[in-house]
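The complex is shown incomplete by one protein chain, all other protein chains being positioned as in the whole.
Chain nomenclature is as follows: A, B and C, assigned in order of appearance, with residue numbering initiated at 1 for each chain independently.
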């Protein structure tokens, strides 16, 4: 990577920090700081704020409103936001379906959908997983049968994040039952307001319903909402998965929680000494720091390889596997080190922005994240799937 | 387990300690203490010494010269010897083939072989593994073709421990090529002095040749040396493997090396403080102690289950997997904590009973064991095979 | 004192049968919605079965249950995630009263404990900067993380007297000067922060010569061992249900349990279960032994089990995939229960340090 690229990424990090300190509204910053639950309105406000900075689709090509960010800038942006503890940059529009539309969509589709994605005028969700077909997309059973100028879709999706807020669902469906498992799949955009779409929330361990079941019963979808060609959905899905796996934010999340752990261990005194002076905890933090160093350097190495085209194909998996493991473990230590406060949970307070019953003011948010982060090694391609990918693609096993 | 059984086992442990302190010749005790290389003569002397105590085959039924030891006594005996750092109780005769002969052999075979096994008058080796068929006995290729009153054996065995000293080899051979992989196997006793037997030593990492290749070329074996029936070798082999897997000694070895580590950490002072006061090492030792506690208790639990017939079938595998892992890790820490002495190795001194170039007088022996103990998770059923066994037999996966 | 095996088997069976019939995962949903965080019906059923008199001497109508007997119940408590204050009141509160109460104090309280009309909780952990002080008649200070402190009728509170000695005092939870802030733990059980401002209190005054510090140490170890048994019950169920899931869940055309990587990890979980089982038995036995070895084994078991149980649970979640993180499957409820168990009666690090120090203080036997 050239010095100039590095300097640009550093400048971007500084801009992000300035944005956090000076542009981000105080209430949103406070909610972020305390890891409060955000409403749809909060998220939309957040995504539009990013758009106003010119960042929401900066990784897109200029012709579609992007800035053509390098992989390094993209990484630095996601990483820095996560380090600051900012809200999640919801990826379904800007990161996942947007690129599929500009890469494979028709001109009409581009004009119809890209502007709304950029500004989060329309809220998107992803319809990939099905009961019995998580990472195994070949087992997909949702059908879309062509009837005249529309498809009739029947089936059930699951683990659909924020489907309860979505205006649109991009969806993998089976348009040809007789074909080979993978070649009968197509990529369809479904209006969530269509009759026959039902969203059933799934409560997760943290007491919220980030994810949903989406039931599709005789849903009529105009044929013009098919992306590309019938039967090529698998190709587009793979293209999208590649984007899903550029998990830049995971390094930043691991950093953020490690930083929080250090802060807690420095500020908390037991029997007159700071927690961080207790050898067991100190050495555990040291070990996390060391693993973080390895992770961060490996991430830069991966970004450099993406930039110069020398990827081996396993980089993103490595970052996801290692990063999520570290993120989970550090969080576990942080919660443990909170003692009695680490097991006191008031879910309501997270909505009402109230204070937790015990502990620092962000305790509730920490616990919420601790619960939900068990999913970090499952969603978006589980650690097992990631290892399968590396074994096959990189090691040839 | 009854109190009386426990008391008997405790008495036996005390007898073993008294034997070590008062009966064992000083030179053998010194060699044990320093983990020197033992010659064949040393080993034979050692095994006969055990026989003189009535211990060499005490786990056999009384009618064959044993004492019918309970599983608990058997465990206590092997464990205590190992804790004291005694030489290996070579199992091929007393533990492996002896029970096969008294369980499945003819009267003539019992009379011919059992006395020599008990007294180590004859030295035995095991011919199971072959190149390309380690744990996978079904892949066995050594053939024994019946010609009149003898078999003609051709093939190659590998990893045969102490074949260079052996008088007899018990051997799995294929007597029927057309049969199913497992049912064509027979169990044959082969005189190592037969023409056509060639032993080729394999040098291991520690510079010695504990193990060998055994080449068998047109070796004539009298038909009376067949154990039981032709084609039932697999049954006898499984019976034997069960004995192989009562790895009582592993708990003792782990104890012994952990004790050695503590001794070193207590006696070695760096910058005025004992090594054991350094938090990183201290906590690592604490962790090993805790894992040892779990291992030891699980071993007693396993022995109790064997005694009352409530085994789940995974006990021995658990002890071997956990015990060997701990043994290897503790040894690694011990060697690391020896610093410069832990990388200075004089193999010759181990034979000549000389001193190592650096470090405590048992440094050479520690290093030898450190090298060879990488095999602890490989030989006698690798950790992977053990996990396969538990997955299948206990969990039904 | 050693409870006979028959009694233990009877206890285990009746607890298991009760839970089977009345405390399924789905029946439990309504329990979670109770204001007290547990089922008053189950609590009175437990009294009827004699579970609440488990620790009481036979002359008081109890079972004189030892750690193995308590463990038999606690394993079911864990396996079925029972929410009632068995540990807090019937084991810890009752146990401490038995050790440290005067004859009169016992005579007054034990019947109410046995019939379930009284929940007695121990308030042991000082709130920062609010160490509890007892001046002979009144108690002042603050406690946090009092398990079932939200519903307890009376509280045992560790404090210092004016001479600086450790004492255990008994207070009425509704007495003037007691203020409670109730909250829920992550597993749904109730707890409280409790402040005492000159609250009228009486000291536990044993006839025997046990010091309060000794009795507190003993009861903390006893509670720790009971928690270990609870964790064993959880781990056993996690291993069972996850193994079953591996056998039925299909991906890429075959059961996920046919993948060797998952098989090997499941075996590791099973091995942890077996080690936990052995450690629980040893810790139960150690409770009756000399204090030093008791501490060593109990803390060792606790430190190992806290880590091992968490590992098994993390694996169970991971192997269940998305389902594992939902509220709708028991796996996530085990996860939250284990979190709470790991925070009660001393952290993993504290127990580990105690084990290490005790172990390395002893020279090698040979």
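Just so it is clear, contacts are C-beta pairs under 8 Å (C-beta built on N, C-alpha and C of every residue); 3 or more make two chains touch, one makes a residue touch a chain.
Values in this document were obtained by computation on a predicted structure and should not be read as measured data.
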Original post:
Where does the absent chain touch, in terms of which shown chains it meets?
Top reply: A, B, C
**OP:** Using the touch definition up top, pick the residue from B:142, B:156, B:301 or B:382 that touches the left-out chain.
**Re:** B:382
Subject >> Selected from B:7, B:138, B:273 or B:353 as touching the chain missing from the view >> reply: B:138
Subject >> Identified contact with the non-displayed chain, of B:25, B:61 or B:357 >> reply: B:357
Subject >> Contact with the hidden chain (one of A:321, A:334 or A:350) >> reply: A:321
Subject >> On chain C, residues whose C-beta touches the chain left out of the figure >> reply: 259-264
Original post:
In the complete complex, which positions of chain B touch the hidden chain?
Top reply: 129, 132-136, 138-139, 158-159, 202-205, 207, 211, 278, 280-281, 328, 332, 335-336, 339-340, 342-346, 357-358, 367, 371-372, 374-375, 377-379, 382-384, 387
Original post:
Of the residues in chain A, which ones touch the absent chain?
Top reply: 17, 83-84, 259, 262-263, 276, 282-283, 285-287, 289-291, 293-295, 297-298, 300-301, 314-315, 318, 321-322, 384, 387-388, 390-391, 394-397
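Convention: only the chains that are shown with their structure count from here on.
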Subject >> From chain B, the most remote chain by mean C-alpha position >> reply: A
Subject >> Interchain centroid distance [CA atoms averaged], chain B/chain C, Å >> reply: 43
Subject >> chain A: positions in contact with at least two other chains >> reply: 280
**OP:** Any chance you could list the residues of chain C touching two or more other chains?
**Re:** 262, 352-353
